[in-house]
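The structure appears below as structure tokens.
All protein chains of the complex are present and in place, except for one that has been dropped.
Think of it as A, B and C in the order they're written, each chain with its own count starting at 1.
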Amino acid sequence: MTIRVTVWNENVHEQEEPAVAERYPNGIHGTIADHLEAAGYDVYTATLDDPDHGLDDETLADTDVLVWWSHCANDSVRDIVANRVVDRVHEGMGFIPLHSGKNSKPFKRLMGTTCNIKYRHGGERERVWVVDPGHPIADGLDEQFVIPATETYGEPYDVPEPDRTVFVSWFEGGEVFRSGLCYRRGRGRIFAFRPGHEEYPIFHQAAVQRVIENAVEWASPTEGASIGWGETDPLESTGE
Amino acid sequence: MTIRVTVWNENVHEQEEPAVAERYPNGIHGTIADHLEAAGYDVYTATLDDPDHGLDDETLADTDVLVWWSHCANDSVRDIVANRVVDRVHEGMGFIPLHSGKNSKPFKRLMGTTCNIKYRHGGERERVWVVDPGHPIADGLDEQFVIPATETYGEPYDVPEPDRTVFVSWFEGGEVFRSGLCYRRGRGRIFAFRPGHEEYPIFHQAAVQRVIENAVEWASPTEGASIGWGETDPLESTGE
Amino acid sequence: MTIRVTVWNENVHEQEEPAVAERYPNGIHGTIADHLEAAGYDVYTATLDDPDHGLDDETLADTDVLVWWSHCANDSVRDIVANRVVDRVHEGMGFIPLHSGKNSKPFKRLMGTTCNIKYRHGGERERVWVVDPGHPIADGLDEQFVIPATETYGEPYDVPEPDRTVFVSWFEGGEVFRSGLCYRRGRGRIFAFRPGHEEYPIFHQAAVQRVIENAVEWASPTEGASIGWGETDPLESTGE
Partner (left out) sequence: MTIRVTVWNENVHEQEEPAVAERYPNGIHGTIADHLEAAGYDVYTATLDDPDHGLDDETLADTDVLVWWSHCANDSVRDIVANRVVDRVHEGMGFIPLHSGKNSKPFKRLMGTTCNIKYRHGGERERVWVVDPGHPIADGLDEQFVIPATETYGEPYDVPEPDRTVFVSWFEGGEVFRSGLCYRRGRGRIFAFRPGHEEYPIFHQAAVQRVIENAVEWASPTEGASIGWGETDPLESTGE
């Protein structure tokens, strides 16, 4: 079965800043979708301006993994849509927030924390180190890869202790950051990936594309066991 | 420094059901508070009917650990109060939801999952097993304790993988349940404890009282490190 | 690529106890191997009496996942072979100790704990509950399955806090046990599965076979990232 991916992007910087539009002529979502399509996935894109932000019930029901980029418009996402995303993650949909998608309503509701960080717009060099070389999200990577210039993030990153830490970043200005974190909520797998600031051509880098592709593969739903919640009869004879 | 505990109770069954009122003449909160006071803590109680549910900013600022019992009125807790509790947990306040307090707004928002379970009103026997005998919440306990009659809970329990599992319960009717789970969100420690159905005198049991006392001790805030979030200057010289 | 599975069995009870030999005419390893072969895996078997216990370097190098049954002969496994297994797990080989394989040298060395438990030979009924229904090792299962008669295990089970708990068992005599636990050590995935006492036809049960098959799939090695340990040159200019 081909994995069905929806790439969601707020798509605001691309409309307001010519440099971003030039860097990503079809939007950040378009660049990510092109790569995932070439890799053989069944890809759909959606943006903030679409009706229901492009994330109605039918679309989400048909989505195995939701890749999410957002930044300045995090607060513009309607609560009803954010909760719909959260509900689908609980049912098993994979969720991959990129960069400041960590501040999105769905991610913050799934984490239960503030997701606060330090940051700096300095165009510094980042080295993304693999700290869990046996993890499938690291498949095919070297021990580290370089992002030549980016916005810096710094610890502490206010998220729950992750199930696994896959990447930790080094920054020129002296900071470190846990850049690739795995969680599960309900049946859904979540991978929060730090890189992807819009002012730099980060989603054109092969290593970044490989991580996103690996994460899509890792986060896609598995069958699991059947669930029966609610009131239930005893299985064994009881004292009654 | 004496630990300041607030015991919160929706206090609805006590007003509507004579048997519960007889079992807990001062409310479930009163029984828990009496024990914690005798154990040397500085204890305050609050209920749903109090202005602001008794959980205004000043009260929460003065609370080290919030013990929470709720059941039928979970939806009646105002969002603004639930979010205030969540914010204080992030700052370091301990939070101990008891029994169906697992369905409370603060706990569900801190977990990011549905917290669904199976259940049955059968008055069955429960055996609460210590699975992490080295944990301070198990201090002074035997390897298991019995709750003679209770509402049954059953797995799967839809919560994130816990930081530590302290208790697992056995039920007469054939179910098991992870009855004591530890989490951290921000600086705040959370211990979700299953026992405590209002139809049985569970909070009068010594082992249950001991667990709550141990959990208060474990969940009380520690100093930690200073935090500086937001925009930040580089610490090292950068290429700029 | 077909996953290459080695099923290892001490194969002692089968030679010493006619009832076990009748239950498992080709040994416990034979029964497990037959099922895995029918499921499409490339399966090899090895036993204690084979030279090097059948686990020489070449065999382990050609093994993706090692399924391990042992009980009365745990101490007869040579240290050099146990360490060879541990080394291969670090390199990525999956390892699935069954039943009292929890007391095997490789498992205890990978855990770093005593792996102590309670036990009882009572032929009691066991209910194996799925507590993590989204986990791939639970694929295709109902919410619980019954083992009609078995040796009982009881908590506390002295193992490190698992990465994930997939199964928790209920026993007729009042015990609970964490029956399916996931770990990673180095690149290798480990799944410790409780059922499988030799006095009962447990490996003929479809649910048990399904769990082993799912676990083989889950534990098989992934590519991961390249690793460079040891002395290393600086990547950035330093003060020297």
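The rule is simple: contacts are C-beta pairs under 8 Å (C-beta built on N, C-alpha and C of every residue); 3 or more make two chains touch, one makes a residue touch a chain.
This one's a predicted model, so the numbers in the text were calculated from it and none came from an experiment.
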Which displayed chains does the hidden chain touch? A, B, C
Taking the full complex into account, find the residue in C:Gly27, C:Gly54, C:Pro97 or C:Gly154 that is in contact with the omitted chain. C:Gly154
Would you indicate which residue among C:Gln15, C:Ser76 or C:Thr113 is in contact with the undisplayed chain? C:Thr113
What residue numbers in subunit B mark contact with the hidden partner chain? 92, 127, 130, 133-136, 138-144, 163-164, 172, 184, 186-188, 222-228, 235-236
Contacts from subunit A to the absent chain lie at residues 127, 129-133, 143, 154-157, 161, 163-165, 168-171, 174-176, 178
Hidden partner chain, residues of subunit C it touches: 86, 90, 109-114, 116-120, 122-125, 152, 154, 156, 158, 160-161, 163, 172-175, 183-186, 227-236, 238-240
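Convention: only the chains that are shown with their structure count from here on.
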Separation of the C-alpha centres, subunit A versus subunit C, in whole Å, is 33
Can you compute the centre-to-centre distance for subunit B and subunit C, using the mean CA position of each chain? Integer Å is fine. 36
Would you mind listing the residues of subunit C that make contact with two or more other chains? 127, 130, 133, 143, 163-164
